[in-house]
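Not every chain is included here, but those present sit where they belong.
Chain IDs A, B, C and D follow the sequence of writing; residue 1 opens each chain.
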Amino acid sequence: MTTAISRFPVPEINDLPEDMREKVLAVQEKAGFVPNVFLTLAHRPDEFRAFFAYHDALMLKTTGNLSKAEREMIVTATSAKNNCLYCVVAHGAILRIYAKNTLVADQVAVNHLKADITPRQSAMLDFAIKVCLDSQSVNETDYALLYSHGFDDEDIWDIAAITAFFGLSNRMANVISMRPNDEFFLMGRTPR
Amino acid sequence: MTTAISRFPVPEINDLPEDMREKVLAVQEKAGFVPNVFLTLAHRPDEFRAFFAYHDALMLKTTGNLSKAEREMIVTATSAKNNCLYCVVAHGAILRIYAKNTLVADQVAVNHLKADITPRQSAMLDFAIKVCLDSQSVNETDYALLYSHGFDDEDIWDIAAITAFFGLSNRMANVISMRPNDEFFLMGRTPR
Amino acid sequence: MTTAISRFPVPEINDLPEDMREKVLAVQEKAGFVPNVFLTLAHRPDEFRAFFAYHDALMLKTTGNLSKAEREMIVTATSAKNNCLYCVVAHGAILRIYAKNTLVADQVAVNHLKADITPRQSAMLDFAIKVCLDSQSVNETDYALLYSHGFDDEDIWDIAAITAFFGLSNRMANVISMRPNDEFFLMGRTPR
Amino acid sequence: MTTAISRFPVPEINDLPEDMREKVLAVQEKAGFVPNVFLTLAHRPDEFRAFFAYHDALMLKTTGNLSKAEREMIVTATSAKNNCLYCVVAHGAILRIYAKNTLVADQVAVNHLKADITPRQSAMLDFAIKVCLDSQSVNETDYALLYSHGFDDEDIWDIAAITAFFGLSNRMANVISMRPNDEFFLMGRTPR
């Protein structure tokens, strides 16, 4: 039993290279605390920079037909399949906030077939889970089904890329035992 | 998207047979609301009575070396393996309360290897998950390992029986789409 | 190699509480011997009572569209998936007798697609096996397919509940190494 | 529901080439009936001849430390993993006869960990099942464990080859729906 946030060394914020320190302080300003992933991955500055550049390209993207809540649904559902504690807890919290829904994160993490989501969102998660667990079998039938729900090719790229990127994140978090901040567990659980 | 608590008819409390009505009212008195499992399974009175008799024999038992929190850990961890939304959410809530720990339920549901639990509890959950997913392979090595953590044969029966009983519950909940009460999602999440 | 009927203590019939002793003697009277499950589970009287109350509610039920033989088919097929020696052998024997068919139990235990059963029974077993192995994925398509074979919602509850209940039984039998009575292996194998 | 013994054409015994007809008549003489595998595979004479040459090389072999009953245990246990009705039923019958044991075939087919066999036989079946399901992972640790039970390299080849050969047989039987003769179900079930 440990409350270390990583099995690996975690740098002090003040010891970070300037660009990374600024990024960390900015997220602290916005969230009120520093999500542990910003500290644990800072152990490897070049990987940190690439990780968050990739993350931001997918999650802060302002084009396409996936809402911010839907992107977080994908993260939460697929991270649960990879049994990644950090991502299920942290992104479940963000999902609750974006969706303004106190229940949906736990629903999607346990079984999206029982979640209060639309058939379009359920099809999106079916596909994300297939990319997560069995990407070798993706084929034109999957594309056609997603088209029938109004997704276009760029949306499908987004679903796949978010799933693939967080599959990377899930594996790193599992290997280094990345611990979610306590704050995430409660965040977004009371309606505002 | 639906908020029905079961795919099957749900009886009114006042229409229940007297013994069942008393049980339901007693739990309502204690919990402040009626957990949906008491209403959804009431569709079949004889099965309802057997279900709760079995449940109480295992979960209200006052002998043995499993704490109430540990029994709920078993339920939460194995229900997650069976992707049962009702049991993960409802018993996760009860686990938080019994363990007086706001984090442990989500930890155990996603990956017990990353949870703030003791090595003894981790061995207990390893075994429960084996009973849940691969009971055919249980053998003397499993018993020996549990003995080394201080569990005796009766404790091992308890771990197995709780796992087996909630495996029944998980399958019924999945088939009838039993919905957890909204109250459970927030319960026990703030320390008292 | 052992011929003990359980890894746990087995009470003497004469030491059982009166209600349990009566139940055991009644089954002995009817079957000509005491099936071991009545002795092995008697180690825990409250669980014994709940177990058989549940069992009887599902298996002695006189309403609905599942024949007694069909209920035993469900038990035999799903117990084989759980690799439960006791239930495959004991319920396979009962299946042979109810179905008046010396072959069907082994067929259903090994591969129900090759069994001498009706398409309706095959669909029933497809669903039972899904509930047994992957209940999280049960959805409206499964219900619709069963409706097309003449099953109604109550029948579907029966199929699921029998599967779920014997999943409990299978796990207990595997953990305690419950041994089937020798009598079961031969029972019903010669046409009458 | 059908009682055809194969999904493919089955030749008449009298239409078989002389060498095959002699082989079939010899087994009929010995067993009292013609096991269906001799008729169903006769659809392809060259494959029939190679199949039985291979079969006989492995199963009629008189050297090595595997008894005839042990070879049939391997067939029964691995055919159950491949869900092959023909082989489980036919070779289970032969196992009962060779082992002079009315129970062991069903035990080994459902879960060899619960069977009345020796630790040496259990290790043999562990290995056979690994070859059946996960041959890619076989390594020196497997060899060492088998040596510790008294098996030598030639015995290990035998275990692997019997498993591999009946894996072929299982797949053919499943694809052509080869039906076991009714006689096999009862054979060897009463002690003599």
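A few points about this structure:
As a convention for this text, contacts are C-beta pairs under 8 Å (C-beta built on N, C-alpha and C of every residue); 3 or more make two chains touch, one makes a residue touch a chain.
From a predicted model like this one, the values you see are computed outputs, not experimental measurements.
Shown are 4 identical chains; the number of copies across the whole complex in this structure file is 6.
FYI, only the chains that are shown with their structure count from here on.
Where touching is counted per the definition, the chains common to chain A and chain B are C. The greatest centre-to-centre distance from chain B, using averaged C-alpha positions, is reached by D. In whole angstrom, the spacing between the mean C-alpha positions of chain A and chain D is 51. Mean C-alpha position of chain B lies 44 Å from that of chain D.
Centroids of chain C and chain D (each the mean of its C-alpha atoms) stand 28 Å apart. Within chain C, contacts with two or more other chains are made by residues 83-84, 136, 174. Chain contacts in this assembly follow no simple pattern; the graph is neither a line, a ring, a star nor complete. Listed by chain label, the pairs that touch are A-B, A-C, B-C, B-D, C-D. Chain A meets chain C in the complex at residues 111, 113. By the touch criterion stated above, chain C contacts chain B in their complex at residues 7-8, 43-44, 46-47, 49-51, 53-54, 56-58, 82-84, 131-132, 135-136, 138, 153, 156-157, 160-161, 163-165, 167-172, 174-176. If you check the complex, the residues on chain D that touch chain C are 1, 3, 80, 83-85, 88-89, 102-103, 106-107, 109-111, 114, 116-118, 174, 177, 179, 182, 185-186, 189-190.
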